[in-house]
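With one protein chain removed, the remaining protein chains of the complex are shown where they sit.
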Amino acid sequence: MDRLKIAVVGLGRMGKRHVHTLLYRVPLAQVLAVCSTDSHEIDWARNNKEYKEFGITVYSNYEDMLAHSELQAVWISTSTDVHASQSLKAIEKGIHVLCEKPLSTDLAEAQSVVDAAKRNPSVKVMAGFSRRFDSSYRDASDKIFRKKAIGDPFMVRSNTCDLRDETGFFVRYASRNGGIFVDCAIHDIDLSLWYLDNPIVKACWAAGTLQHHPELKELHDVDNAVGIVEFWGGKIAYFYCSRTQAHGHDVCTEITGSEGKVMVNVVPRQNNVVLADKLGMRHEVQPEYWQRFEDAFALEANEFTEAVLKGKEVPLPLETGITVMKIGQSLQHALLTGEVVRFNEKGQRVN
Amino acid sequence: MDRLKIAVVGLGRMGKRHVHTLLYRVPLAQVLAVCSTDSHEIDWARNNKEYKEFGITVYSNYEDMLAHSELQAVWISTSTDVHASQSLKAIEKGIHVLCEKPLSTDLAEAQSVVDAAKRNPSVKVMAGFSRRFDSSYRDASDKIFRKKAIGDPFMVRSNTCDLRDETGFFVRYASRNGGIFVDCAIHDIDLSLWYLDNPIVKACWAAGTLQHHPELKELHDVDNAVGIVEFWGGKIAYFYCSRTQAHGHDVCTEITGSEGKVMVNVVPRQNNVVLADKLGMRHEVQPEYWQRFEDAFALEANEFTEAVLKGKEVPLPLETGITVMKIGQSLQHALLTGEVVRFNEKGQRVN
Amino acid sequence: MDRLKIAVVGLGRMGKRHVHTLLYRVPLAQVLAVCSTDSHEIDWARNNKEYKEFGITVYSNYEDMLAHSELQAVWISTSTDVHASQSLKAIEKGIHVLCEKPLSTDLAEAQSVVDAAKRNPSVKVMAGFSRRFDSSYRDASDKIFRKKAIGDPFMVRSNTCDLRDETGFFVRYASRNGGIFVDCAIHDIDLSLWYLDNPIVKACWAAGTLQHHPELKELHDVDNAVGIVEFWGGKIAYFYCSRTQAHGHDVCTEITGSEGKVMVNVVPRQNNVVLADKLGMRHEVQPEYWQRFEDAFALEANEFTEAVLKGKEVPLPLETGITVMKIGQSLQHALLTGEVVRFNEKGQRVN
Partner (left out) sequence: MDRLKIAVVGLGRMGKRHVHTLLYRVPLAQVLAVCSTDSHEIDWARNNKEYKEFGITVYSNYEDMLAHSELQAVWISTSTDVHASQSLKAIEKGIHVLCEKPLSTDLAEAQSVVDAAKRNPSVKVMAGFSRRFDSSYRDASDKIFRKKAIGDPFMVRSNTCDLRDETGFFVRYASRNGGIFVDCAIHDIDLSLWYLDNPIVKACWAAGTLQHHPELKELHDVDNAVGIVEFWGGKIAYFYCSRTQAHGHDVCTEITGSEGKVMVNVVPRQNNVVLADKLGMRHEVQPEYWQRFEDAFALEANEFTEAVLKGKEVPLPLETGITVMKIGQSLQHALLTGEVVRFNEKGQRVN
């Protein structure tokens, strides 16, 4: 049986996890190589016994890796600023791409990847909106669209609230992430488009506050923000993003329709355990999106692998990412200026 | 022992409930009289056996009732448009007033009641922000301010989502209520001021949609709306109000601080019963705010009664209502115009 | 309007609460008197300002109190050993009785009260099985019997688990309570009879352990016990009683039927508040049955008052208590001997 020969680019926290997912949960994939430009990551990978056992080659140069004659696909898990250029290089070589969201914080650059993918229809290119592969979000979709359980959906509330990072990792990473609405809310915006059936944005506004990471001030960012997106046709989404939660990674979504409401993860839980003691009854919350979405990442990798091996469409059109990014940047603009950002009925920004 | 001689004005759904509360749960109050100008309500009250047993006189004229020589206090539960005038008449006669919120949808008129109360310091005047008397909201306050359980609070999310009214009652009532943010969100705004420690409003914006009550269009109102209120000092509140929920009266509040979050009624429950059957596990939700806040109304009436009998301050300053109304009307303005409403550092509206 | 002239006998924790309930939540009752033989309680009551304001006379002798010419009813809230004698004296004088459960730990004595009540049909006598008046348990009954929501009920699990008492109050009180299954499980047994539609007991067995109150050993009691009661006709109930919970008063009941399950209070909650912080998400649990059943006690008092004033049947037949006690004592016997206690098809004990 032929397995998909794939490489993972970037060996930060997520890159390592993606290697693990491919090794342990994607039987039709074979990890040929990994690649990093960070010397610590390279050392770590070269000394990794498991990587050796699985026959994974470690590259320090992306182009060298792309030149590997057997390589069929790459999973790009680097920092956002090189997503687009690495995707473009792979596409040019006919190598399939699963790229972490977003393709770029620059809309024109992101569009260039979409364009390149269109010019190379035999190359599968997918942006990794992992929540689309989560069983609860899929069940929500099934209830809404197939079972019509809530009538016509018209309102989405969605939160991405991270555990406060005391390690400094987040702040080092923040300068490249495009701001809180681009980095955090991108999944929430994507979910809104999904559950509201691809509505056209009409206006948005946002407000934010800086509570814990004063370093963000010079990056013109905040660590807590709320925003409202109004769509043409009487649909609305609103978001809360936070970097400073005390209790864990708290990501929830509610979709309200004419006949009901679907709630996803409104009470986040680490597992099925509750402890009753002098403080009452308590459960723990996942510390990171990894614990919440580990299964979704595995399904994403399996579905991408299958799409490539069987020549099927990737499960998520690449263009969705562009619309999501446009809304995220407009919210970020509203946040910084205090002004409402408006769009015409084609969804084109008018101010 | 002397009990407070009180009358209830207005015998709609809530007026009748207030009479019941006073009879059954406020031992230091004695209901002398009720008053209504609605002939059906008057007939109903005159034929009410319980009212007879308790010796309650039924009036069809408010002034006549105020002339009752023993009357010490009135609970005003009429439609909003007469709250202020009825309050003023009672205050002038030295009669204590517990008035349903809001005092008026006209800020100047509301202020005239506040002014009259100031001129008559021996008369106790209180606006009925019933959630302030709910044991869960008080526990939240206790956790936040006394136990410092969440560090510094900076963000409030609060919802007032009503069960869809299929009886037509709501639409008949809607034209007098001042719009969704004035009618629904007034409690949520009040809670925000409470938990964020009386912040000064800086800006607000809102968006709404009309899903079920097309009659509201000519009233320039919507039946679902979300709004954000930004306060000076990096504090934020955001609200969702709805008239169209399928599952019940869903009212929740979350207060986020630097060290934690307090959640009030995020999963609403009718009682302690869960039914497990082919559909899974389910619990019912209170149909109305009455079921949710019945105990709070009883405590409110007891605390008001005690304040009058013992000459203590009423538990809630009357001025709070003015600030709440100002913010509610600004959200309603933002909703209708699409514009951001802004305020200076004194909280004075600047556009 | 004529109110029921009632007295409360016993001014321990519950007696005081019953006075409060009558004053504040039972408008058709008037508390004429209280009675205690404990000098501290008598002093406390004689100095109680509220009692004075409400015109409550304090007696130190039960017979003297019964001689009060206006007295119509007594609420007996003394220790179990005098329940029966006090009930009998009241019945003989034609005074209505609401007696805390159980009537007696001696079945013959309890039966004597039932017999006296039968001989005096104009006197209302009710044992206070307060859970029968709880809105959740009533909703469970409504779902089971009226809505047929679970088909035919055949299995009941019911727990009465108390917060560990560190004050020593419990141990002082334990010697009079008849053992853990008589004192704790009596409500659970009663609920089983209710939801299983008065089944006939066939056999029971129990096991227990002593974890925290070594003093109980000489009383031949334990502080944690589980028991199974098998009924004729394929119905079963099982119980867990505990004196040593760390987290609060944890009382739950599950009724399983052929088509579903009704769960009452399986996750106990103090109120609607959840705190999210470094420990996860937690809610508090009621410390005592009072907080859990305060509303039930009020409804019980109102229904008893109404039954007397209107000459209606009391809502709960007195005989139920005898059956409950018989099962409780059999479980206690099984606990102490390790033997199965068996009954014939008439429910008569055969070993």
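For reference, chains read A, B and C in written order, and residue numbers begin at 1 within each chain.
As a convention for this text, a contact is a pair of C-beta atoms (placed from the backbone, for glycine too) under 8 Å apart; a residue touches a chain by one contact, two chains touch by 3 or more.
Just so you know, these numbers come straight off a predicted model, no measurement behind them.
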Partner chains on view for the chain not depicted: A, B, C
Hidden-chain contact residue, picked from the options C:I180, C:L193 or C:V226: C:V226
Option from C:S85, C:S141, C:S175 or C:T244 whose C-beta touches the chain left out: C:T244
Among A:M65, A:L103 or A:V264, the residue in touch with the chain that has been omitted: A:V264
Positions on chain B contacted by the hidden chain, ascending: 245-248, 250, 267-268, 270, 276-285
Touch list for chain C against the chain that is not drawn: 150-152, 154-155, 157, 203, 205-212, 224, 226-228, 230, 234-236, 238, 240, 242, 244-247, 256, 258-261, 266-267, 338-340, 342
On chain A, residues whose C-beta touches the chain left out of the figure: 1, 23-27, 53-55, 135-136, 139-140, 143, 149-150, 259-266, 268-278, 281
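As a working rule, only the chains that are shown with their structure count from here on.
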Chain B-chain C separation of Cα centroids, rounded to whole Å: 38
Junction residues of chain A, two or more chains touched: 245-247, 267
